[in-house]
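Only one structure is covered here, and it is reproduced in the block below.
Every protein chain but one is kept in place in this view of the complex.
Labels run A, B and C following the written order; every chain starts at residue 1.
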Amino acid sequence: MFKRVLIANRGEIALRIIRACRELGIEPVCVYSSADAGGPWLEQAAQAVCIGPPPSKDSYLRIDRIIAAAEISRADAIHPGYVFLSENAHFAEVCRDSGFEFIGPSPEAMFALGDKVNCKRLAKKAGTPVFPGTEGGIEDIDEAVQVAKDIGFPVIVKAAGGGGGRGMRIAQDEAGLRQGIEQARQEAAAAFGNPMVFVEKYLDLARHFEVQVIGDKHGNAVHLYERDCSSQRRHQKLIEEAPAPEVDPAKREKVCESAAELIRQAKYSGAATCEFLMDRSQNFYMLEVNTRVQVEHPISEAITGVDIVQTGIRVAAGERLPYKQSDIRIQGHAMEFRINAEDPARNFMPQAGLVETWIAPGGPGIRLDSHVRAGYRVPTNYDSMVGKLIVHAPTREQCIRRSLGALAEFKVGPIKTTIPLYQRLLREELFVNATHDIKYVERLLAAT
Amino acid sequence: MFKRVLIANRGEIALRIIRACRELGIEPVCVYSSADAGGPWLEQAAQAVCIGPPPSKDSYLRIDRIIAAAEISRADAIHPGYVFLSENAHFAEVCRDSGFEFIGPSPEAMFALGDKVNCKRLAKKAGTPVFPGTEGGIEDIDEAVQVAKDIGFPVIVKAAGGGGGRGMRIAQDEAGLRQGIEQARQEAAAAFGNPMVFVEKYLDLARHFEVQVIGDKHGNAVHLYERDCSSQRRHQKLIEEAPAPEVDPAKREKVCESAAELIRQAKYSGAATCEFLMDRSQNFYMLEVNTRVQVEHPISEAITGVDIVQTGIRVAAGERLPYKQSDIRIQGHAMEFRINAEDPARNFMPQAGLVETWIAPGGPGIRLDSHVRAGYRVPTNYDSMVGKLIVHAPTREQCIRRSLGALAEFKVGPIKTTIPLYQRLLREELFVNATHDIKYVERLLAAT
Amino acid sequence: MDIRKLKELVRLMVDNDLTELDLRDKDEQATIRRQTTLTAPQVVHHGVPLTPSMHSAPVSPTAAAEVATAKPGASSGAGDEAGLEAIESPMVGTFYAASGPDKPPLATVGLSVDANTVVCLLEAMKIFNEIKAERSGTIVKVLVKNGQAVEFGQKLFLVRPS
Partner (left out) sequence: MDIRKLKELVRLMVDNDLTELDLRDKDEQATIRRQTTLTAPQVVHHGVPLTPSMHSAPVSPTAAAEVATAKPGASSGAGDEAGLEAIESPMVGTFYAASGPDKPPLATVGLSVDANTVVCLLEAMKIFNEIKAERSGTIVKVLVKNGQAVEFGQKLFLVRPS
């Protein structure tokens, strides 16, 4: 096992990793930017090294400084957390080349699943369901129409070289598709210098369904079942829950096992998440694989009893996964609420500044992962999440009730947070009945 | 189910019951003394009624005022919490007579187990192990000597009518016993007007082992396994853990089942605790039965997944126990630390006053039950417990590590608390190896 | 005298249609009167200060009571008008302004009171307790309504001391 682990991150996830290290008998070392000097989580580290000024690009994204900090602190491994350098295969490679174990997948496995074309190819091999559609670019429009008829409308036309919404068209029927392909080709040619487009199934009222998987360096991998993260705004997850409500148990087992098989095929070690969309008939279509621990990992910990962060460190140190798939059972229901310093009443305006009041909820089934305390100043430089409230209860109904209680107890001020939004969403019929989809939050917000 | 429950208590247990009510869809009503006006837990109640001035005898112990508060708030049941009126059979009777369900046992069952002679008789019938010894008073000293020889020295001579340590003598051998009986008789005669004494087995290096049991009004009862509360000072529990470490599984099953049988025999409904001493050979001797929910109930909740407070309310409303004994399994290890506002460095001097700093620990496996927040003023009128830290982890070793981390994160000031004492005890070899006993804390404190 | 004993006495009276009970011993003294029709309470006096006077009538307290939501000290907002004193509730219960439904209020604005003037009744556990002004002066405001639930310390009347 490692003696000292450097944590290349900040805030709540740095604190989460500190706690995991401490319990494994590892000394956690933090790096921090000068904006985070005095950050409460740093007190809990064995050592803290300032690596640069506030902007991430000059501190938390500076590979050379992070490696230098690992050198001077004599760490033997580096944990990237999430965001920042966590999905940067180059960083993983530099860590390895500099003699530090990267706590995450090998650069090769990260690349294999991070590249969408390669990932889709692997997924098909592993039996992981992907979006049907033309695989490569469209040469012949009639052929594209035939594919669309086979998979059923609506479909989406996407530019092969594209991104950012350009070169994309949603088609509801054949006429729309023919027109859409023409337009998308022109747009893609102009925008990316590459007119190649392809056609995939389009889902508009889907739910976001993601499978937590974890593998070791010995070819073992298990899934820890799934999370439903359909409560989103601008692709930012707000509420996550595990397990996904009202899902057919046999379909759940099948898609979760296919996700575990995918990371086995990729020779992947560490935690990963396979993200899917689930349509109303509970068909699954993989979106992408996140090759790191995720913000919402605690709800999977709650329902399975597995400590994902500790396991990630242990497999990075070469240990075998300490459990088999048959050891993993779903117990109860869990929800996570991302407490963001944003004002939901004023278009989610960010709320950096002094936190004067921070009264956290407690009691049975309540977990709070947060680096914040009264007197903490939220810096303007990083994301607005100031904590995660994780609620675990025997059933989904009880979890909603317990969550409403905890949110009512949770007092933060004078900065505004997303707490009132969650109090509203937990009373929305669509959410309560699990008939929601990835757009319901935006529809609700637009309607008011 | 009840519509509205009046909580005849304060502080953390009032908050615990509020949370349970809320999740059951019940409106919680609090009573409070004027010393507790503005108490943070009152904000979470549906209604709060001031019932008197600060002294408990004029407020939390005033049966008439509590009943009056139940009347004006139109409650249909009363929860006594712990301490105060919780083991007062008269109060239970007044509640019933006034048309309010008492959330706890019937007055008859409370009396049956609360009376030590009656309880011991029932225990023998149920197969619950009790202290061997003369059952009634001693007429003939030679006979007492023979009993002592049969059960083995040391023995304790106790006055039948006694209490408060008077009329008690510990005897290590026959000579000591003969002398002790004489002295105890004289002392008892003088003190209680009743010279009758009896002899029981005496344990000095025992561990405190208590079994959580819960019954319904339909004759069902289960145990939720045990807690070890050997870390005590002046009979006040400091650290509790569940399950008891290093106990033979077959012996555990047997004593726990005998405790469940005892409350079945007593036709007891609600939560109760059978307290035992356990000697080094893991023999058990019942001390008494507590006929209420206990301070340390959360660690049993942690290892069994059962919500004891909610279950207590449900059985009081007439529901059947929602689980059978075979549903109850021990999962992991849990410890509770009573955070008392006392200065361990200054002979545990009470520390009432303003809490300026209150930074609670968090993360996986951490539960905090507390009514305190920064800005709260601890009143001088009640006990010094300001919160309970409950830590759950897969093994005892991991639980100790996780607890050390949580205690290091927990910052309270300027008032002193027992946190530093626990940081010390968790590193004590006797505790770590589970070779401790009910006197080890006092021996350690005396040695420093 | 504990509640159980009192309740037993009241039950004895109801069961046996008694209308008055007067008990005295060296520590305790109680006078209980009841009416057998569904009318309002009738006031009684108590002897030993620590023993409350009581009156039992089969009036449903919950039907008459309004739920108290105000906090003591915040219940009127007028308690600290210059020179005024408040008569506060010494118990939890339901406020009755008069000693019977057909009777006039015991205390109205303008009434001169002294320490022993009974200004209202407070009912709890079917027992009616008379509340005295405990001071001399003039009632200037009645802060609670007939039938309203009150908690300990709640301000009932404002008095201008004489």
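Everything below uses one rule, namely that contacts are C-beta pairs under 8 Å (C-beta built on N, C-alpha and C of every residue); 3 or more make two chains touch, one makes a residue touch a chain.
Given the structure is predicted, the values throughout are model-derived calculations rather than measurements.
Asks: Counting the whole assembly, list the visible chains that the omitted chain makes contact with.
Replies: Within the full complex, the chain not displayed touches A.
Asks: Among A:C50, A:A317, A:I330 or A:L430, single out the residue that touches the unshown chain.
Replies: A:C50
Asks: Of A:S98, A:N220, A:N381 or A:T435, which one is in contact with the hidden chain?
Replies: Only one of A:S98, A:N220, A:N381 or A:T435 touches the chain omitted from view, namely A:S98.
Asks: Among the options A:I13, A:I26, A:A69 or A:V211, which residue touches the chain absent from this view?
Replies: A:A69
Asks: Identify the residues of subunit A touching the omitted chain, counting contacts across the whole complex.
Replies: Considering the whole complex, subunit A reaches the absent chain at 31, 34, 37, 47-53, 59, 63-65, 67-69, 71-74, 90, 93-94, 97-98.
Everything that follows uses one rule, which is that only the chains that are shown with their structure count from here on.
Asks: When every step has to jump to a touching chain, what is the lowest number of steps that links subunit A to subunit C?
Replies: The distance in steps between these two chains is 2.
Asks: For subunit C, which other chain has the most distant CA centre?
Replies: Comparing chain centres, A lies farthest from subunit C.
Asks: Where the centres are mean C-alpha positions, what is the separation of subunit B from subunit C, in Å?
Replies: Going by mean C-alpha positions, subunit B sits 39 Å from subunit C.
Asks: What is the distance in Å between the mean C-alpha positions of subunit A and subunit B?
Replies: It comes to 44 Å between the two C-alpha centres.
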